[in-house]
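First the structure, which I've put down as structure tokens, then a few questions once you've had a look.
Right, chain A next:
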Amino acid sequence: MSISKQIIKNTLIYFLLIFGYMYLYLVDIDQILFPQENMEVKSKIDFVYQQF
Partner candidate 1 sequence: MEEYLIKKIEAIAFTKIKADEQLWASGILDSINIIELAVELENELKIQIPFDEIIIENFQTIASLAEYVRKKQQND
Partner candidate 2 sequence: MKLHDTLPFVSSEFYYFIAIAVCLFLVAKIGFKKWISYRWLLALVIFSFIVLLCPKPIQFGFLIVYLYLALLLLRKFYKHQNIILPMLVLATPMIFMKTLGVFPEDTKSTFIISAKNIIQIIGLSYIIFKVIGLYIDERRSATKIAFVDFFNFTAFVPSLLIGPLDRFQRFNSDVKNGYENITAELFLQGWSNFIKGLLFKFIIAEALHRLILSHLTDDGTITYHLLYMYTYLFYLFFDFAGYSLLAIGFGNFIGINVPINFDKPFLAVNPKEFWKRWHKTLGDWLNDYFFKPIFKYFTTKQIFTSIQRQSIALFLTFSLMGFWNGFKLHYILSGMLFGLYSVTHNYYIYKCKVAGKDVVFGKLNPILVKIISIILMFNSVAFAIYLFSGKIL
């Protein structure tokens, strides 16, 4: 593979990595593309009623 081709390929990889990280993990692109109601946040953990 020629040098310039390799540079372009890696530029694309780094670009997609950063861009994908921002839009998939930092903000949810789903919410931008498919607008929805504000979600109800719940606790994943059910705390048992306990005494100390």
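Inclusion criterion for the candidates: all candidates are chains of the complex that A comes from, given by their letters.
Basically, a contact is a pair of C-beta atoms (placed from the backbone, for glycine too) under 8 Å apart; a residue touches a chain by one contact, two chains touch by 3 or more; residues count from 1.
These numbers come from a predicted model, not from an experiment.
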Seminar exercise, completed: This complex places chain A in touch with one candidate of 1 or 2, number 2
Problem set entry | Parts of chain A lying in touch with candidate 2, wherever the complex brings them together | 10, 13-14, 16-17, 20-21, 24, 29-30, 33-34
